[in-house]
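This is the structure I want to talk about, given as structure tokens.
Every protein chain of the complex appears in place save one, which is left out.
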Amino acid sequence: MTIKKDVIIIGGGPAGLAAAARLKELGVTDILILEREKLPGGILRQCIHDGFGLTRFKEALSGPEYAARFLDQVGKMDIDYLTDTTVLEIDSNKHVIAVTKEGLLEYQAKAIIMTTGCRERTRGAISIPGTRPAGIYTAGVAQTYVNLKNIMVGKKVVILGSGDIGLIMARRMTLEGAQVLAVLEILPYASGLPRNIEQCLNDYSIPLFLSHTVTNIRGKERLEGITVSRVDERLKPIPGTENDYDCDTLILSVGLIPENELSLMAGVNLDSRTRGPIVDENYQTNIDGIFVAGNALHVHDLVDFVSIEAENLAQAVLAYIQEGSFPQCSIRVETDDQVGYTVPQKVSGQKDITLSMRVRSPLKNCAIQVLQNDQVIKTKKMKKAIPAEMIQMRIKKEELISSEYIKVVVRHD
Amino acid sequence: MDKKSRYTYDVIIIGAGVIGSAIAREMARYNLKIAVLEKELDVCTETSGRNSGVLHAGFNNEPGSLMAKYCVAGCLGFDKVAKELDIPFARTGKVVVGFDEEDKDKLIRLKEQGDRNGVPGLEIIDKERIKELAPHVGGELAMYSPATGILNPFIYTIALAENAHHNGVDFFFDNEVVAIKCLEYYEIKTTQGSYDTKWVINCAGLNADKIARMLGINDYTIYPCRGEYFVLDKKAGQYLKIPAYPVPNLKLGGLGIHLTPTIDGNILIGPSTEYIEERDNYSSTQEIMDLLIKDGGRILPYLKKEFFIRNFSGIRPKLADKNVGGYADFVIEEREEVPFAINLIGIESPGLTSAIPIAKRVIEMVAQKQELKEKQDYDPYRKGILCFNDQTLEKKKELIQQDPNYGEIICRCETITKAEILEAIRNPLGVDTVIGVKNRTRAMMGRCQAGYCETRISEILMQEKSKKEDEIIYARMRGNMFVGKVRD
Partner (left out) sequence: MIKEFICVLCPNGCELSVELDDNNNISKLEGATCQRGGEYVQQEIFAPQRNIATSVKVVGGNMPLVSVRLSEAIPKEKIFDVMDEIKKIKLEAPVSLGQVIIKNVLGLERDVIATKQVLREQF
């Protein structure tokens, strides 16, 4: 039996919960959140450190507390959600098949909101040479074990990659008595936030080696050690710079990839830069009525922006349900090669928009400019811009001067 | 004293690779008490599980060789075996692609060799036919072999061992043979205990020469020869439906870096051919990774970086050393001076394909010395783990109704349910490693490489086997996943 729903939200993490709460506020009542875990809250459940909510709630909260704010709202507003429910299939007609212990569920939705988050890049994806023993974990998996499952993964740890979760885990493992020997970053700059370098590494005297990577892994059964090499500007290991570390654990924090396997089933087109869907100003994908927000769309630096994005999305979904369509979005947003990407990738010109973007390498004293017909229509001056931080620029519809494509570029003073 | 009363087993098989498991399964037909001793914690941990998973047709091997004979027989007889053991298998066919005139001559000679070996249906095909059979594969011409197939080597070996076990064969894991006393019978000492037997079957693969030396035979030497692989995402699977090989340079000792679709829809690139010193060094190396990408890209120009999800390597137990190169034939012999001990040495490719015919040959050798009687209750059938994801919607509903554990997805990438994980954990051989679950279910093999499911699988293992955190083993003894609890 197929159940009809106005909106199905796939994923009950920060994006999904925020979208649901805002939709309900806006008067959309026929909503269902499908969550595959036993409890809602998504990745925040294991992010027990603080620093969440400063933008959205003007308070420093831990991940679980931040999630609780939205969960409370969802509870009070009586929004339906199912946990232990994994979506198996969606299609372009917005037909959803999910599986639970009680049986298969089939839904027909007017709109689907994909808030499926992201997954971690793995050792296989970066092809580290060496053996394949126990003791190699991605940072998020190590975090699940330590913070949710009460399982200690190792005692002598090296972390590859300076992503935020890796930095957070360096501190977390140290607090629990492990020895964190080093954090290695192949790039000449850190990929995590400066604040986390300071309070997770410097506070605990954990060295960060930039332009270094793992070039060999030793150990047949459990990890016994790794070889670390310095890399040149082309990121190739420099012979003669090898240094051996004895360790029982290697934690990888080498990047996040938006999770879009279900969207792909429905025919959603992805952007090769963000690896999330190409969306318009309404967060709608190329498939009519399939929307996406949060880390499934592009990897965010802060959860606050995930919630805000999902709340904006909710506004658009309301319009979609009421009107059934949007104005044509035929103005492409392009970037130069210093700006990695923008979201959204296309707009209508009839609506105020917020462009989210990241720079591809650290910059100082620069300006980000939005151009149309080779004219500057907006400028944001920045003392520093780093890839770890997402940059947002708000553009009012009146600021657009034509229906020509928009280009976002970096200018140096 | 009656000799018979002195020993516990009629036959002890050393090594639970595909050969040992196939011999165990085939011998279990007869009134023999059989045990398999394995140094690792599961079957199929070394060479047997670390290969392309190809059922070879038998055209690569010297006419008249055991390799040619057993490979052709193994290939042609495989449908029946696959059916009995309930294992996935597809006779996909295969192309060996060439790029120039020199390759053409080699392909014609390869076809002639295959014809002489009795390989059915070989033909030389042009570029157009290649495009029909394998639209994304490069090459100017090819030899097409319709009989070649693909299978999952883990599932095959596990199935053989489970069926052997079902018919009364004992399996002892974590039992590395350390000494063999040759009395009127054989006393085999392992790291765990001592086992008496009339017959010893040495299927120790990479360590077969060591076992032979324990038996007093000193003239075999195994030369380990490593082959590295890349595993590609199922998303790449659409580009390749049948194995595509280059024209082999047999001197090198391998078949050349090729591309093979797996039975589950991934693609393998490899293997390389590199003689190494250690028999257990399964490292991947930067040089070979680069080479695989280069050579693989020649055959399949569609390779994208995001397709690469894992590396692995296998080691061939070669009898031909680096200077000789190529393939030495299988050695399957019982030395007069060491009676009742059958040594299988240098069982490299096409060993996987040849396993059943090799097992039958070993049984013949045993039968020459003692009368074998078939058991009345021998059951050649074994049931595999039902794959939820392959079922129709109706069947899925039915399954969840019967067992709610089918309604809990543990591995998201491969859509593996808790019911399948539990069935794998409760396997008849008693294997309880994380990798054991992986190889039995495909959980952890997808694009997230266990990011989602590994925590769940280790948790279920702890519950099911009443194990503590520091008792969960990844793959090998001492390969502990965890050091303990965060808070006691």
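Letters A and B mark the chains in the order given here, with residues in each chain numbered from 1 onward.
In this text, contacts are C-beta pairs under 8 Å (C-beta built on N, C-alpha and C of every residue); 3 or more make two chains touch, one makes a residue touch a chain.
Being a predicted model, the structure only gives us computed values, none of them experimental.
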Touch partners, limited to displayed chains, of the chain removed from view: A, B
Residue of A:Ile79, A:Ile128 or A:Ile197 in touch with the missing chain, whole complex considered: A:Ile197
Candidate in contact with the missing chain, chosen from A:Leu175, A:Ile238, A:Leu264 or A:Val376: A:Leu175
Hidden-chain contact residue, picked from the options A:Asp50, A:Asp80, A:Glu224 or A:Asp288: A:Asp50
Interface with the undisplayed chain - residues on chain A: 45, 48-51, 54-55, 60-62, 64-65, 68, 147-150, 172, 175-176, 193-199, 203, 301-302, 383-384
Chain B residues touching the omitted chain (full complex): 486-488
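By our rule, only the chains that are shown with their structure count from here on.
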Separation of mean Cα positions, chain B and chain A [Å, integer]: 39
Residue ranges of chain B touching chain A (in the complex, touch as defined): 230-231, 280-286, 289, 306, 308-312, 393, 396-397, 400-401, 404-409, 412-413, 415, 448-452, 454-455, 458-459, 469, 473-487
Contact footprint of chain B on chain A as seen in their complex: 36, 84, 86, 88, 97, 99-104, 119-120, 122-125, 127, 129-135, 138, 140-141, 144-146, 148-155, 176, 215-217, 220-222, 237, 248, 261
